[in-house]
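For this view, one protein chain was removed and the others were kept in their places.
Naming follows writing order (A, B and C), and every chain is counted from residue 1.
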Amino acid sequence: MVKVTVWNENRHEQKDQEVRDVYPEGIHGAIAAFLENEDFEVRTATLDEAEHGLTEEVLNSTDVLLWWGHIAHEEVQDEIVERVKQRVLDGMGLIVLHSGHFSKIFKTLMGTSCDLKWREANEKERIWIVDPSHPIVEGLGEYIELEREEMYGEHFDIPAPDELVMVSWFQGGEVFRSGCTYRRGNGKVFYFRPGHETYPTYYNVEVQKVISNAVKWAKPTNNTKPVYGNAKPLEKLDGMN
Amino acid sequence: MVKVTVWNENRHEQKDQEVRDVYPEGIHGAIAAFLENEDFEVRTATLDEAEHGLTEEVLNSTDVLLWWGHIAHEEVQDEIVERVKQRVLDGMGLIVLHSGHFSKIFKTLMGTSCDLKWREANEKERIWIVDPSHPIVEGLGEYIELEREEMYGEHFDIPAPDELVMVSWFQGGEVFRSGCTYRRGNGKVFYFRPGHETYPTYYNVEVQKVISNAVKWAKPTNNTKPVYGNAKPLEKLDGMN
Amino acid sequence: MVKVTVWNENRHEQKDQEVRDVYPEGIHGAIAAFLENEDFEVRTATLDEAEHGLTEEVLNSTDVLLWWGHIAHEEVQDEIVERVKQRVLDGMGLIVLHSGHFSKIFKTLMGTSCDLKWREANEKERIWIVDPSHPIVEGLGEYIELEREEMYGEHFDIPAPDELVMVSWFQGGEVFRSGCTYRRGNGKVFYFRPGHETYPTYYNVEVQKVISNAVKWAKPTNNTKPVYGNAKPLEKLDGMN
Partner (left out) sequence: MVKVTVWNENRHEQKDQEVRDVYPEGIHGAIAAFLENEDFEVRTATLDEAEHGLTEEVLNSTDVLLWWGHIAHEEVQDEIVERVKQRVLDGMGLIVLHSGHFSKIFKTLMGTSCDLKWREANEKERIWIVDPSHPIVEGLGEYIELEREEMYGEHFDIPAPDELVMVSWFQGGEVFRSGCTYRRGNGKVFYFRPGHETYPTYYNVEVQKVISNAVKWAKPTNNTKPVYGNAKPLEKLDGMN
C-alpha cells in the first residue's frame, strides 16, 4: 500500500474566511479525503507542526509526498527542505501542486527560478492532454475544464520537463505547461498546475484523478541504490596501470 | 490481467541445431515461459502462421506485444506491419528485442535506419542502469552482466529515446544505448538490446525481470482516445469570423 | 553559405484566386524572397516539376530543405520521399511548415499519424515561446501574434519533440505544440505550425525570423558519418573468443 503524506502550508485557511469556506478541513484535508478512497495510506502534515510535520520518521515512511504552499515558502526551514530533497533523491515521489512552484523544495530540485506570469481574474482554464499514453492521464478525456482558476502563464522558468503531459489554455490569452514530470536521483517528481486556494479545484473529480494517478506513478522503484565514490575495476587492467 | 503476445520469427530454431539446443521451445517459448509466472495472460505467435499469427482478433486482444526477429524481417508482410503500427498508435505496448532493431515495425515507428555496429565474438556485455528511478529496472542491481553476447555498438541510428534507461559496455571497446523507451500515439515502446539466438540470455533472471517490468510499464493507458479532424470552437468567436 | 531549397506543392496558387492574391509568386516565392535577404543561397522546387524538382543533384547540394504541402500529399512519389528521407538521415536539415504535418516525408520521419484538430474560422493565434534559450527564437519577443490563422489543436499525434520551443494559444479554446525540433540520423528537423494559404502569414516578419533562424539551426553538422555493420573489436578479446 502506497504511503502518502499530504503537506500543506495551511495559512490561508487560518486567515481567510473565504478559503475556509471552500476548504473547511484545509487544502490538505480535501486532498487527503479523496486519496483515502484509493488504496493508499494517507497522512497530512502542515507548516506549523514541529519540524513542519516532516520528521525523519515521517519522511522515511513516506512513499509519495504532496506539497501545497503559497504565502509562507520562506518560513520552511532550509534543514527540512534539505531532508525532503535527500528523500526524493533516495526514491520518494514528490507531487508539487499549483503555487508550490515557488517552494524551496521545487526550486532546489529544478535549479531554476520557477517564475511565471499570474493573474487572479476568475477566468476559464482548459487543461489539454498532450501525452495520452501517460499513466498520469488514465481515465481522463481530452481535456479538463475549470470554469474559474488563477491564470499561470509562460514563460514558466523550469527545465524542459522529462515528459510534458498537459498544457493549459487560459481565457485571457496565455498557455502554460501544466503537467510536467521529472526524475531526480532515484525519485520521481510531478508538477501539476491547478489549485488556487479560493476555488474548489480539488473537489473536481478529474483533478482528483490526475493526482491519484500521479501518486501511483511517483511511488518509489524498489531496487538496489547506486553506489558512488571510489570503485575497483570490474575488468583486469592488464598491468599497464 | 495484462494480455501479452510473444511474437517470434522462429526461423533460427528450425534451421540451426545450435539454436534449438539453447531454445528447444523456441525463443518465443522461453520468453512465454517466464512471463507466465507473472500475472499475465500469455500467447505466442510466429512468422509462419497465417497472418503471422497477428490477426485483427489477436492484436485487438493484445495489451503488450513482444517482437523478436532477425533473418526474415523482409518476409513480414507490409499489411501486418501496418496493422501492428495502428494498434501501437491506438495504445498497445510494444517491446522490441535485440535484432528486432531492424524489423519493419521498429523502423517504421522510429523513422530512422535503426542501423548499428555488430560483432559475434563471444564477448562480455555489462548493461549499466542509468535511470535507477525507472519502473523497468525495479528489483535490479546497478548492472546486468552477460558473460557472452553479440556486440551491438554506437552509433545506433535511433531517435533520441524519450527515456534512456540502460547503456551497455562491451569488452571489445564499444558502448550501446540498450534500454530505450518511446511513446508513439497512445502506445508505449521499449527497445531492449540483449538476446542473440545462440546465447542463453533469456534464461538470465535479470533479463527476465527487465522484460516482465517492461510489460507492466507498456500496458495501455485506459482513457478516451483523442479526436482528430475538423473541430468546432470551444469558445465563442465573437462574430469576427 | 547555407544552401536552401524551398519546396512547395504549389497547387492552391494555381487553382484559387484568393490564394494567388495573397501569394502571387507562390508560397515558395514568398518564402524564398525573405530567405534571400539572409546569407543563404536559395532555390525553389515544386510538385509539378520533374521528380518534383528534387533530383539527386538538387538534394545533394541542399543543406536545408523547407516543405509546404497540403492538398496533394498523395501525389508525392514514394521514391522521392525515400530520397529526401535518406538525405535527412545523411545530414540535410528539414523544415516542415504548417499543413506539411501530413506530408509523407514528415509522417515517415515521425513514425506516427501526425494527425490533429483543425478549423478555418479566421481566429487569432498567439504563439508563446517556451524555450527562450533556443537559437530558433533569436531576436523575438515573448510571443508572436497572428490576427487570423487556421486553428490546429491538440492532441497533435507526434513523438514528444526533442525540444519544444513554442506553444500556440487559439481564440477558440485550443493549444498546440507549434515549434518542435527532432533529430533523425545526422539530420535536424523543425516543425513550425503557422502558414495557412489564405493568410499573409509568411509576410509576418517574426514568422520570417523564426524560419530564417531555423535554417541556421538545421544546417548539417560537418563530421565523419558513423560506420555501420560488422565491426572488428577495438580492444583485445583475450583469447576467450
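As a convention for this text, contacts are C-beta pairs under 8 Å (C-beta built on N, C-alpha and C of every residue); 3 or more make two chains touch, one makes a residue touch a chain.
Everything quoted here is computed from the prediction, not taken from an experiment.
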Response to the item:
Among displayed chains, the one left out touches A, B, C
Discussion item. Can you tell me which of A:Asp63, A:Glu125 or A:Glu174 touches the chain that was removed from the display?
Written reply: A:Glu174
Discussion item. Suppose we count only contacts with the excluded chain; which residues of chain B make the list?
Written reply: 126, 128-132, 142, 153-156, 160, 163-164, 167-170, 173-175, 177
Worksheet item: On chain C, what residues meet the omitted chain?
Response: 91, 126, 129, 131-135, 137-142, 162-163, 171, 183-188, 221-227, 234-235
Worksheet item: At which residues does chain A meet the chain that is not included here?
Response: 89, 108-113, 115-119, 121-123, 151, 153-155, 157, 159-160, 162, 171-174, 182-185, 226-235, 237-238, 240-241
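One rule holds in what follows: only the chains that are shown with their structure count from here on.
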Response to the item:
Interface with most residue-pair contacts lies between B-C
Item to complete: Please report how many Å separate the Cα centroid of chain A from that of chain C, as a whole number.
Response: 36
Worksheet, complete the sentence: In whole angstrom, the CA-centroid distance of chain A from chain B equals 32
Worksheet item: Listing for chain A: what residues touch at least two other chains?
Response: 126, 129, 131-132, 142, 163
